[in-house]
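Below is one structure, written out as structure tokens; the observations come after it.
A single protein chain has been removed from this complex, and every other one stays in its place.
On to chain A.
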Amino acid sequence: MTVTLDLLPVLPELFVALCGLILVLVGVFRSGDATRPIATLCIMTMVTAMLLIWALGPDRQTGFGGLFVADRFAAFSKQLILIGSVLSIALAIPYLEREKTARFEYPVLVLFSTLGMMVMVSANDFMSLYMGLELSSLPLYVLAAYHRDNPRAAEAGVKYFVLGALASGLLLYGVSLLYGFSGTTSFLGLSRSFEDVSGPPAIGIVVGLVFVVAGLAFKVSAAPFHMWTPDVYEGAPTPVTAFFSVAPKIAALCLLTRVMVEPFAAMTDQWRQVVVALALISMLVGAFAALTQANIKRLMAYSSIGHAGYVLVGLAAGSVLGVQSVLIYMTIYLFMNIAVFAVILSMRRMGRHVEAIADLAGLSKTNPAMAFVMAVLMFSMAGIPPLAGFWGKFYVFMAAIEAGLYPLAVIGLITSVVAAYYYLRIVKLMYFDEPVESFDRPVGTAPVVAMSVGTLVVLGFTFLPAPLVTGAKAAAAALFPTG
């Protein structure tokens, strides 16, 4: 009986893990190229996992003696992660087939990485947090170097691996300090031991906290821990970059949110300083460093650093509204970003992929539909009302103002105006510049689906915000004990 009770909360993870193991065997023993069927099966596995999460219900359940927790927050983040992974596999397969580098390991690695992210957002203990983090990162290092004969991809893989290992080291060092202080690694035990402290917390815990935040900031690529991001985004194959920019980022931000809000609830004043600093630097780097980029993948890297900054503004509020704004922002970011990458993946000339921003010039004349989609997405990224991107920023800044973080909100507004320049420059290029050669047709089914889903969400959120806003609110409330 206890076994059934224990296994029920991890059912989606268990299912994904078993399917992953079976798919590895199928891929190995199937003769010929098995990429497409395996990718289809991976997508079906993840869709089933989404249904399982939904079927499990929203109640908070812990498993394995409190190592693992399934609650509304975890369910919400897992759905986002799974949507990101499904779309990125769907986008990747046609690309890999065109590049003649399709291998069945690709979807399987994405599946295992997704499993690691699901474990991460459900972690209720620093040990399971670390296990999930490594299980999600290891496939990412391999995927970054997937085009192993391309020196830039190999460089991206090595760079990501070395810095990722350093980040893990920082995180573990912080965790060891926290364990030394409280004698436990469980989130519940940690929050209890911090509540016991009267007066300011000991310097040791604060150092431990800073190391933990620094380790996780590497994973969300928040400045000043962002150095790897542009090189890795540029060097890795484009569908891998698309995956990097959504699923792992969302998982790490959800994880950071849970770690800050649950075990460190009693130390909000301490971690708020660190998160505010990260948010400020990320927004500034994201806005100003992107101005001079000529490669669209590098531009997206800086844009994602900036977006991480805005999400951290919401987190810095440390309230239900703050966590709610984090979830809303990340949902909108997920759909915007995957659609932008669908456009980038469609930038082909004579069967070769091009990555320069200048290649988009005059797109409105050669492919009006794609230019319209890209324009809508860029307006949304810049945060122009009434598109979804505006509402994401609106909720984040609302939370910051409610928490009294006025300077942060003001600087956030200024940087989003600066960032609007490079988003709108793309729109200007597409609509007002002389057309260069047109891109290859047809675009393909998967990119069209991703583009339309993204555009629909971006356009439709204003008219139908209720499901996302209330869902995010319920998920956010799950992290706070009194609701």
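Following the convention adopted for this analysis, a contact is a pair of C-beta atoms (placed from the backbone, for glycine too) under 8 Å apart; a residue touches a chain by one contact, two chains touch by 3 or more; residues count from 1.
As a convention for this text, contacts and distances are computed from a predicted model.
Peer 1: I want to check something: the complex is missing a chain, and I'd like its UniProt protein name from "NADH-quinone oxidoreductase subunit J", "DMSO/TMAO reductase YedYZ, heme-binding membrane subunit", "Serine/threonine protein kinase" or "Transcriptional regulator, PadR family".
Peer 2: According to UniProt, the chain not displayed is called "NADH-quinone oxidoreductase subunit J".
Peer 1: Which residue among A:73, A:95 or A:112 touches the omitted chain?
Peer 2: A:112
Peer 1: Thinking of the whole complex, not just what is shown, which of A:148, A:349 or A:441 touches the missing chain?
Peer 2: Reading the full complex, the residue touching the unseen chain is A:148.
Peer 1: For the chain that's not shown, point to the residue among A:204, A:368, A:404 or A:460 touching it.
Peer 2: If we include the chain that is not displayed, A:204 is the one touching it.
Peer 1: Quick one: which of A:150, A:193 or A:295 touches the chain that's been left out?
Peer 2: Of these options, the touching residue for the absent chain is A:193.
Peer 1: Where the complex has a chain not shown, which of A:26, A:52, A:131 or A:277 is the residue touching it?
Peer 2: Answer from the full complex: A:131 touches the omitted chain.
Peer 1: Give me the chain A residues in contact with the hidden chain, please.
Peer 2: These residues of chain A touch the chain that is not shown: 10, 17, 20-21, 24, 63-65, 67-68, 103, 105, 108-109, 112, 115, 119, 127-128, 131-132, 134-135, 138-139, 141-142, 145-146, 148, 157, 177, 180-184, 189, 192-193, 196-197, 202-204, 207.
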